[in-house]
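One protein chain is absent from this view; the other protein chains keep their places.
What follows is chain A.
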Amino acid sequence: MGDKTLETEDIPRSVINEDEPINKSLTMLPWDRFSNWIHCACVVTFDLELGQAMELIYPGHIKLTDKEKMNICYLSFPDSNSGCMGDTQFHFRIRQCPGRKPLVRAHSQYNRDCPVTLQLDDAHYYGFVYFRQTKDRSIRRGYFQKSVVLITKLPFIALFNQVISIIAPEYFDNGEPSLEAACHDIDQWPLPVPGDTLNLPIMGSVIQVRLSCRSDKLIGSVPPKYSQTHSIPAHSILPSIHEVDIYSSFLSILPHVQLLWELVLIGEPIVVMASSPTITCNTVQALVNMIAPLKFCSDFRPYFTIHDSEFREYTTKTQAPPPVILGVTNPFFAKTLQHWPHIIRIGEMGPLGSSPKLANKVKKAAALKTLDSNPGVYTRYKSFLTKDKAILKRLMKGSQLKRPVEAQNAILRRHLLELTHSFMIPLERYITSLMPLQRNISPHKGPPKLRPFETEKFIETLEQSGPQLTSGIKGDWEALYRRFFRSPNFEGWYYQRQKEVNQKLQLLHLEALSNANLSEWIADKEEVQIIDLILKIKDKLNFATHNHGLVGKESVSRLQKQLEDIVSTLPDDLQSVIKT
């Protein structure tokens, strides 16, 4: 199955650092490529004595902690499985136990170039589940209940849902060898490089996907370039690697979509209650995705059970609810989480295209007594912005005209994207004004830093250049910003911007240092200062190797030359040791 041309094309580009000409065969071990995509595959079964039990972990050398195993076991089965005959697909997210190795290089390179919303994080795993329950008289209990699960750090919801839907039925039919074959296929996949269109062979078919990259235009998504050079023809083309159908997910609560956008934006605790994990995970994922291109920075659990190791932490009544989004199906939560400020109850979705029964009124949280309550959004929250009725009308009309769900979804997504953009543009503009000036960069001073963000100064800019420039939506934008500033989403966004700007400034500073006349500068300096300068230059060179590709080769070699020149001015006895 392995496609040799793909391999040789893809590996030298990013796996092997040009500074480390290591033999390729030494750097790529079996399973290395597999683990660029997937941590492991698990089979979870229902044991009459033990309850959920891990039957198999593949590949066998992968270690999971007991806590991770326990979480995976419980989250791989529907909570109340009476209604889940047949096959059920969903995904979950768990905390990784601390003490693991940091991200592999392929992942940190991926993180550097992908959109921030699609970055993988060091602390969580996703689990993609395919659960099968069938009557089987040969089993003591009369039922066959088993799940195949893919554990991965990559947030490629659409891709892995597709992959597991191919792998799991094969496994149920043919057992372990099919899982082995599937994992072997994945071990042939090229590196996940943002911007690339990849052909991914899996069990005899090929999935084609394009990985989004940070420089993609945000509005008007990039049509994937299907190059003809791939030697394996694609059987199915995934339009997006990560997106869920937010239109269908929100169908029964569409009138509240803007209110939900506000809640997610300002990082409010939200719980989604539904009868199946498939619904909760789609809804939670749709919530998290609705503020794109802004990254949702709190925890979210597409499917959460009472057995989860964070159960106590998240359901405590001694503190305010944490700013997380949970998806639950167990009726027990209706009581445990009834103090939560925002509860979304989703009913079963009707057949596609039929006009949805809309829950039009926002309900007081107290009205929610049991899980049997009607679909709707239960909250006391008052939106800061006035509801945009035009988009709702458009969607309603589309639904009456039987417009395809894909088109309805695209309309809704675009609307939300524009809304988020209108909110973010003033912030981006303000950040730009905090940049230090080029002339403040001196080789003999530290690199200047981004000036601090001052809330009031920012608020002052709103009158002139607030969201009103790009959005017709009225309301108290200022108050919305003030709430946003207290949220993890603001913190995460600001941290990211700071990091980018400071990295840029480091680069400019490196340039300046490489161009400075250092020999003249050191002429009248003490040894301790010259050593200090040498250490600084070494630091900069270190930065250059760690940010491979960001720093121009010429600047690096100029800086290297500077270093050599300075070292050569030192007494002989010192020179020999400095060089090491």
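Operating definition for what follows: contacts are C-beta pairs under 8 Å (C-beta built on N, C-alpha and C of every residue); 3 or more make two chains touch, one makes a residue touch a chain; residues count from 1.
Basically, contacts and distances are computed from a predicted model.
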{"item": "Among \"pyridoxal 5'-phosphate synthase (glutamine hydrolyzing)\", \"LSM complex subunit LSm2\", \"Ras-related protein Rab-14\" or \"Putative rab family GTPase\", the UniProt name of the subunit that does not appear here", "value": "\"Ras-related protein Rab-14\""}
{"item": "Among A:498, A:547 or A:560, residue touching the chain not depicted", "value": "A:498"}
{"item": "Hidden-chain contact residue, picked from the options A:60, A:86 or A:571", "value": "A:571"}
{"item": "Contact with the hidden chain (one of A:127, A:426 or A:447)", "value": "A:447"}
{"item": "Residue ranges of chain A at the interface with the undisplayed chain", "value": "444-449, 498, 502, 524-529, 531-532, 535-536, 539, 571, 573-574, 576-577, 580"}
